[in-house]
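Every protein chain except one is present and positioned as in the full complex.
Up next, chain A:
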């Protein structure tokens, strides 16, 4: 029975990480944005540095009425937040944070699993956009779909380059095979992967699907209360997953001084640093226009990703 117990414990740990880490990212975003943009609002609640802002947000969301528009397709409208959020929980299971099996579940084709399941999340946005019976929501849903289709390809190509370099699709296997010179070798791939991932999460500067100055809040316009909070949570969970994946694939995961005992700390630190970059980009860059967004994916990211694959192949053949 100890096997079953171990599986349950691992899944519980993943669930706890899933419930805690996105909130930490959310709180950090409040504070970092407040500092970078001189915002006073998030600095008041609770006294010191506005520590209670997140609690206040949670209470506010829980109090709000859960409205379903009269013309909406009720079932799909209500199901959409779960479809948007759950894939990220599944992905977290496969991300290793330390050596020696410190991972929810070691999946043989882990890289494929992670990318496949992450792509499912956009179905939530599409369902929300269509079922809301609102033209802004529909436009937001359309933009989400178009964005996913153009950015999925460079992301897959960049990930394929890492798989070629490591000779395995297993995420712990990739980290095991890592050496320090991988980071410069796979640098282009890392940038492409991170950028395409940002676009897939619809984070600024790629947040055209939820552009508030044009289409209110895209697919999520009609949502209120807890369902809206779930969509926001999905975005933050997505940041955790993207940063964790970039760490594992390109930055060597748990590798660092004393990695035997402190490996998990290195993974978390690298993930946190990347999450900070995600927030930083949101504060600094203006939003890309829809046509710029598409052109960027097809004329910049895909050629770069193909270059990286060629480079990986050549180096791999030369050193073997």
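Definition applied: contacts are C-beta pairs under 8 Å (C-beta built on N, C-alpha and C of every residue); 3 or more make two chains touch, one makes a residue touch a chain; residues count from 1.
Just so we're on the same page, contacts and distances are computed from a predicted model.
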What is the protein name, per UniProt, of the chain that does not appear here: "Alpha-glucoside transport system substrate-binding protein", "NADH-quinone oxidoreductase subunit J", "Response regulator" or "Tripartite tricarboxylate transporter TctB family protein"?
-> "NADH-quinone oxidoreductase subunit J"
By the document's definition of touch, the residue of A:68, A:133, A:177 or A:216 touching the omitted chain is A:133
Who touches the missing chain here, A:116, A:164 or A:232?
-> A:116
Extract the touching residues of chain A with respect to the undisplayed chain.
-> 71-73, 76, 107-109, 112-113, 115-117, 119-120, 122-123, 126-127, 129-131, 133, 138, 141-142, 145-146, 148-149, 152, 168-169
